[in-house]
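Every protein chain except one is present and positioned as in the full complex.
In order of appearance the chains are A and B, and numbering begins at 1 in each one.
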Amino acid sequence: MRRPNGNIVAALVLIVILAMIVIYSIEFEELLYRYFSTKNSTGSRTPLLVYFGQHIWMVLVSSVIAVGIGVGVGIFATTKSGEEFRDPLLKVVNLGQAFPSPALLALVVPILGYGYEGALIALVVYALMPIVYNVVVGIQEVPEDIVDAAVGMGMTPYQLYKKIKIPLALNVILGGIRTALVINISAATLAAAVGAGGLGVLVVNGVRTFDMVLILQGAIPVTIMAVIAELLLKEAQSRLSF
Amino acid sequence: MAEKKDKVLFILSALGISAFFLFPLVEAKPNRIVTGEKLFALEYLGAFGALIIVGWAILLALSLYGTKRRIELASIVGIITAMGLLFLLPIGAGNILEIGANPRISFSSSFYMQVLLLYIIISTYMPRAAWSRKLKAALGIGAFLALGVSMSMGYFESLSIIKEYGVRQRQFYNNLYIHGVLTFGSVLAGCIIAIPLGYLAYLRKRLEGRIMVPLSIIETIPSLSLFGILLVPLSGLGQLPFFRSIGVSGIGWAPAFVALTLYTLLPIGRNTLTGFHSIDRNVVQAAKGMGMSRRQILKKIEIPLAFPVIFTGVRIAFIQTIGGAVLAGLVGGGGMGSFVFLGLAEASPDLILLGVIPIVFFTVVLDYSLKAFEKYVRRIVYD
Partner (left out) sequence: MIEMQNVTKSYGDFKAVDNLSLHVDSGELLVILGPSGCGKSTTLRLMNKMAERTSGTIKIKDKDIDSFVEEDLRKGIGYVIQSIGLFPHMNVWKNIATVPQLLGWENSSIDRRVDELLLLVGLKPENYRYKKPSQLSGGEAQRVGVARALASDPDILLMDEPFGAVDPINRLRLQKEFRQIQRRLGKTVVFVTHDIDEAILLGDRICIMNHGKVVSLDTPENVVLHSKDDFVDSFFKGEGILTILSRKNVGDYMEEIPWEGEEIVQDSTLKEALSLMLLTGEDRVPVKGGSISFNRILQVVGRDINEKA
């Protein structure tokens, strides 16, 4: 059932727009000035591309690490040898989700100092929460009788996970990854506040100096990125899960 | 069961002991500006530090030598160790007079780790303990009461975070108030907008996509971006006399309130829709058969049955908004976020904590009590 899908089309259009904004960043800035000029200082700053690159890199690295750790830890917590750890793990996850993302980023500063590494760790930790939670819940929700049938047919624990549990939990797991990615794109904007760079620098500085152009230069690409991530992962969710 | 070794407790208490010895417990500064000196637990607490390590050792022993009452013992030792950790901190200040007569004590990594580990131990074992609900509640309230009373008596005076609190007491309560008003206000506004929207989507199948898709797109917009983007129309709106007179402008409470309200729409709207969808069609048919009008069905059947699910949405929106309102601090809207961002700008971890701790506290407490209320409502409605 491969038909051109609304999500994909929308995502492609947005990707093109995003690419245009990044490539023609100077024209984009001029365009913004025409409509929202509050100040007329076309102060040449760091090119948008740099912030954009920092932002994407931060999101990608933290998400890849978080997915790796989160899926691993989550699966472990659903196995027989890991089931004792499930309860305490979910307590940590619940506590972690009680922290607002700016708070978590801010708390990294006293421990790890300002800068990129600290922000990256905070992003990984924050992205871990929805991933671990969804992996654990998704796998636990695989119906008992299906697992029973699979074990009764002689599947080893590894085969059980590979052929039954993970495919059936995939929808929920991908949902967790989607949440994590969207949260991460958003939280990475705040990373500017702890000196980690990214598109948030533009927004934060813009808000502080009340410079609309600056705000929009940062906010528009970030928003487009988040929507693209949401659309693509939603599509992946509906294609990969049965 | 309890006779076996407890891997979880073993690992947690082993980590606790490592954290105790390997990382600094506090950072002591002679005053606010100078960089401080990091001190390990034994350096700082001296002989008193032994009390903490005894707590950890008992936990470790409990994990290895099973007794029938391991769970209860682990909970109680966990609580005592945690309280000990907190209450010993000011005592240690007396040991480091060479740093200054009135040193400022900030928490350091070992403290955070031990608190987190103890939180995991207590929150894992307490619910399993064979104690009555009343005893558990009494223990929890007692611990917080002890903390609160000693705080108000000035016991924690030497802690830097309390010093910051002391200096900014009025600001603190003012911000707490603003944070609360912002949160309640946006959730209330969210309910007023989203519940009818959800109901409309339920009534008119055709509109479902047109209502729910925009709501979920709003939810994906990164919060800082939304706050920023809202500056544009709101500062435009602020030019008009009426809006200026009620304080609307690009900066301040207005963008925070609007953005937070927008974020509550999806959880509330979606749960309203699911709530109505989850009603058994037969019940509605039966009501129709009994001659109820459309309005009566809505009032007597549908709304009560959908209410628990809608309430879940409101709870989610609530919890999300408490945290989200931190960003109001960045756009000058006040609230606890003011401390967080001020702390970041001034490189003052204690100021950050002053903003974060109440938020986390209220999030956890509200989440717990709203969930309890939800359970109660579900019991009434469904059983």
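In this section, a residue touches a chain if its C-beta (ideal position, glycine included) is under 8 Å from a C-beta of that chain, and two chains touch if they have at least 3 such contacts.
Nothing here was measured: the structure is a model prediction, and the numbers come from that model.
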item	value
Partners of the unshown chain among those that are drawn	A
Option touching the unshown chain, where A:L48, A:A98 or A:L168 are the choices	A:L168
Which residue of A:L12, A:L31, A:L95 or A:M155 touches the chain not shown here	A:M155
Residue ranges of subunit A at the interface with the undisplayed chain	143, 145-156, 159, 163-164, 167-168, 241-242
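Assume only the chains that are shown with their structure count from here on.
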item	value
Distance between chain centroids, defined by C-alpha means - subunit A, subunit B (Å)	22
Residues of subunit A that touch subunit B when the two form their complex	36, 84-85, 87-88, 91-92, 95, 98-103, 106-107, 109-111, 114, 182, 185-186, 189-190, 193-194, 200, 203-204, 206-207, 210, 212, 215-216, 218-220, 222-223, 226-227, 229-230
Subunit A partner contacts - residues on subunit B that touch it in the complex	6-8, 12, 106-107, 109, 112, 116, 119-121, 123-124, 216-217, 220-229, 231-232, 235, 250-251, 319, 322-324, 326-327, 330-331, 337, 340-341, 343-344, 347, 349, 352-353, 355-356, 359-360, 363-364, 367
